[in-house]
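All protein chains but one are shown at their positions in the complex.
Chain IDs A and B follow the sequence of writing; residue 1 opens each chain.
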Amino acid sequence: MTALVEIRDFRLSFDTFDGTAQVLDGINLTLNAGDTLGIVGETGCGKSVLARSLLALNPSPPARIVSGEIRFRGDDILRLPERGMRKLRGRAISMVFQDPASYLNPLLSVGTQMEDAIRGQDAAAGARARPRHAARALAAVLLAAVGLPEPARLLDSHPHQLSGGMRQRVLIAMALAGEPALLVADEPTTALDVTVQAQVLALIARLVADRGLALMLISHDLGVVAASCARVAVMYAGTVVEEAPTTELLARPLHPYARGLIAAVPDLDRPDHRPQGIPGSIPGLIAPPTGCRFHPRCPAATHRCRTEKPLPRALLPGRAVACHHAVP
Amino acid sequence: MSAAAEETVAAPPRRRLRLALWLLTRSFSSMLGLFLVTGIVVLALIGPWIVPYPDDVAGGVNLANKLQPPSRAHWFGTDEVGNDILTRVIVGARVSLLVGIGITFAAAAIGVPLGILAGLAGGRLREAIMRFTDLFLSVPGLVLAIALVAALGPGIGNAMVALILVWWPGYVRLAESKALSIREEPFIEAARVAGASRARILRRHVLPNSISPLIVKMSMDIGQAILAVASLGFIGLGAKPPTPEWGAMISIARGYLPEWWWYAMAPGVFIYLAVLGFNLLGDGLRDILDPRSNRG
Partner (left out) sequence: MTDALLHAQGLAKTFEGRRGLFQPASRIQAVADVDIVLARGAALGIVGESGCGKSTLARLLLRLIPPSAGTIRFDGQDITALEEHAMRPLRRRMQLIHQNPSAALDPRLSAEDAVAEPLRIHGVASGRALRDRVAALLAEVGLPSAFLHRFPHELSGGQKQRVCIARALALQPELLVLDEPTSALDVSVQAQILDVLEELRARRGLAYLFISHNLAVVRQVCERVAVMYLGRVVEEGTAAAVLGAPRHPYTRALLGSVPRLGARGMAPAAAGEPPNPAAPPQGCAFHPRCAIAVDACRSSIPPLLAVGDGHHVRCPLSL
C-alpha cells in the first residue's frame, strides 16, 4: 500500500543576508490515511516550514529545496508545477493556521468567502464552478459540521462579528470544502483561550474520526499534541530527533532533547515536580552545530556526537530515534 | 522567518552597515537613485571649479556666441546671451540642492516637533495642532505657495519661505502618527515604570524610533522641493535671471522652443534626474530602514 504522505530525506534552506540557513536537514516521515501525527518542537525548529512544504507555501526566495522528496499518494509533489499544486491544495491537502483573524478578509461576509473557496476548488479540479446558491448550500452544511449554530445567519455575518473560536471553526469548515485526505493544522489553537482551545481540539478529533481524515498537527504545546495525535515527531533545529507513539514517547522519551522538552513542562497536577529547563539556547541554522545539532546542549554528548550526524534508528517497533547513545 | 530569528551575529554597527549596503546593492533602482543623488551633490560641491566657462556663471553677455547648438566646445549649446548652458546647469545644481535641502529641513524642523507634541499630548492640544495642520493641507500646496510669493514678492528667498510654509504640515501628520504608535509600545511603558519623565521618554525613545520614516520622507521631499522651486522659477516667481536656476532657465528657454530645443532640454533633464534620484533613494532607504526587511 502506498503511504498517503511520504517525506524522504527532505532538505530545505533559506537564503538570507548572513548566509544559507539549513532550515530542514533531512526529514523522514510517513503518514498513512487516517493517521494522526503531531509535530512538536520549539521556535525555529522548522515545524511550520515543514508543514508549509506540503502545500508549497514557503515563499521562494528565500526558501530553496535542496534535496529529497515529498510524495503524496506516490507522486512527488516537490516537482509539481504551481498548476498541479493548486489541484492538490484544499482537495487533497488542506491547512488551517494559527491566527484565524488574518486568514479571513474583513470586508467580505463569511458566506461570500466560503462560496469563493468552494467555487475555487471546483475550478482547480478542472470542473465548472458550481452556481453560487449551490456553493452557499454546501457552506451551510460545512458550518453545521464544525458545530456552528445558525449557519444561515452566520453566512451573512462578517469576520469581525465572530469570536476567535468561531473564526477558527469557519476556517476549518473552509478547509473541509474540498474533502481533503489530509488536514495540516499549524498551531490551530495557539491564539485561542484555553476553554475554547479544548472545544476546537475536540472538534478536530471528531472530524478526523468521522471523515477518516489524516491529521498533521503542528504545535509547540506537548499537551495539545498529546490530546490529539496518536503519533508524535519531535523536531529540533531542522531535524526530527524522535518519532514514536505519543503515549510511549511521553512515558519514556529516548532522545535527550525529547526528555528535556517533557521535563520542562510544568505539571498542573504535580506542583511539587519542578520543571527543568534545557540549558543554552537554540543554535543558529546558518552555521549549525556539527554532528548532532543538539550536542552543545546535551548532557550526554561525546566526541562522536560532535562529528557524526546521528541517523534515525528504529530502536523499538514504531519508534525512531536520531541519537548515537539512545538505548531501548 | 522564524528559523533565522535566533541567529547570533557579528558586531552590531558593522553588521548593520553591511546589511544596509547589501540591501541597497541588491536593488537596481536604489543604486540608480544613490548614483544620481551622489552625482548632484558632487556637482553642487565642486561645480564652480570644474565648469568649462566660469565667467558665464554670473551671466556675462557674449552675443556673438548666442544660441549655439550643442558642440564639442559647448556640450549643451549656449543660451540667448551666449553663455555656456552646461556651465549654468552645473552651477544650478548648487542652487537647486541648497534650496531643496533648505526647504525640507526647515519644514521638518517645524513639523516634527509639532507632530510629536500632538501625538504625545493628546486631548485639546492635539486637536488644535492637527486642525490647524488640516487647514494648510486642505489648500493645494503649490497654489498656496504662488499666492504667498505673490504677496511677499518674487525671488528665491521668498519662494523658499513660501514653500516651507506649505511644506511643514506633512511632517506634522507623519510625526504625529509615528508618535501615536510608538506611545503604545511596551518599551515606553517600561520607561514610565522606571520613572522616566515625559521629556526623557521623548528624547530617548520616541524621537530615535521615529527617525526612519522621517528620513525616507525627507529624501523624497528634497526631490519634490527642487521641482517646486523650479516651478516657481518657471512662472517667474522664483529665482530671477541671471541666477542659474533650472526653473528660471526653462522659463526663458520656453520662448526659444522649438528651434533652439537644447536650451530647455539641459535644465529639464537635470530637474528630471534630480527628482528621480531623490525619489529612488527614498524608496531604497525605506527598504533599508524598515526592520522587517532586516532578515533579507
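Keep in mind that, in the parts below, contacts are C-beta pairs under 8 Å (C-beta built on N, C-alpha and C of every residue); 3 or more make two chains touch, one makes a residue touch a chain.
Just so you know, these numbers come straight off a predicted model, no measurement behind them.
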Among A:Pro100, A:Gly165, A:Gly178 or A:Pro312, residue touching the chain not depicted: A:Gly165
Option from A:Pro271, A:Pro299 or A:Pro317 whose C-beta touches the chain left out: A:Pro271
Hidden-chain contact residue, picked from the options A:Glu42, A:Glu115, A:Asp186 or A:Glu243: A:Glu42
Subunit A, residues in touch with the chain not shown (by the definition above): 42-43, 163-166, 193-199, 201-202, 205, 220-224, 226-228, 246-247, 250, 260-262, 264-269, 271, 274-279, 281-282
Subunit B, residues in touch with the chain not shown (by the definition above): 6, 8-9, 12, 185-187, 189-197, 200, 204-205, 208-209, 291, 294
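The rule is short, and it goes like this: only the chains that are shown with their structure count from here on.
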Computed distance of Cα centres, subunit B from subunit A, in Å: 49
